[in-house]
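Entry: chain A
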Amino acid sequence: MLGMLTFAVGGVLSGVMIAWSMDFKTARELIQGGLGGLTVGVLMALLLPM
Partner candidate 1 sequence: MKTWAPLIEDRLTRGLRLAIMVGALALLFPRGRFYALLALAVLLLAHGIVHWRRGGKRYVGAIAAVTVALFVALVYANVQRHKVESYLEHHRPLAASLAPDGVHRGAGPGNNGPLTVDVKVTDGKIERVDLVEHRDAVYAFDDVLPALRGRATVDTQFLAGFVFRNERSIVGLGAAMEDALLKVIFDAPHLDAASRVVFFLTSNEGGRITINALAILFIVLLAFDYTFGPTLRPGLGQSLNCYNCQACVGVCPVKQVGGDPFPMIMVLEARLGNVERLAELAKYCVGCGRCAAKCPVGNSGPSIASAGYLVWRERQRREQRRREHELRTLTGERTEVDRG
Partner candidate 2 sequence: MILGYVTLTIFLAAMVLTLLRKINLPVQTVLVLVTLVCLAIGAIVKGFTEGAAAILTLPNEMMGGIILHPVTALLAGLFLAGALNASGGFEAFKVLIAKLQKSPLGLAGTFVVLINFPMITSLPCGRIMAAALLPLLFAFGSEGGMNLLTKSQLIVLIGAFARNAFGSCGPSPIGGVGQIGEGFLGSHFPTAADGILRAPQAFSLMIGTALTALFLKMISRRLYPDSCSLRDKREGEVDAIVVPQAPLAGYASLVIFVAALIVAIFQPFGKVPVQTVLVIAAIAIILIGRAGIEALMAGIILLPVSAMVAGFMAAGALAATNGFDALGQVLGLLAKVPVLGVAGMLAIFVQIQTMIPLSCSRILTAALVPVLFLFGPAAYGFLTWEQLAVVMAAYIINATTSCGPSPLGGGGMMGEGQMRVESGYIKGAYTFTVMAAMTPLAAVYMKFLNLVNFAAPGEALTANIGALGGFVVLIVAINLLAIRLMARLAAPGDKPYFTQVGGFLATGMFAGMVLALSTFGLHVIPALQGAFGGLLAALWIAFMVPKKLEPEPAPF
């Protein structure tokens, strides 16, 4: 569970950073980036042995 949480938070962080560096700078786009990162983090965590 802790692993999932860490990955979710890390994913959001990385998603926002990627969105920002790709010049998606409006609040809506940053949130979308964060959501994408969340998806990535959760998906990845599901596939890991926890």
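A few comments on the model shown:
Simple rule for what comes next: contacts are C-beta pairs under 8 Å (C-beta built on N, C-alpha and C of every residue); 3 or more make two chains touch, one makes a residue touch a chain; residues count from 1.
The candidates came about this way: all candidates are chains of the complex that A comes from, given by their letters.
Keep in mind that this is a model prediction, so the values were computed, not measured.
One candidate among 1 or 2 touches chain A in this complex; it is 2, while the rest do not.
Listed in rising order, the residues of chain A touching candidate 2 in the complex are 2-3, 5-7, 9-11, 13-15, 17-24, 28-30, 32-37, 39-41, 43-44, 47-50.
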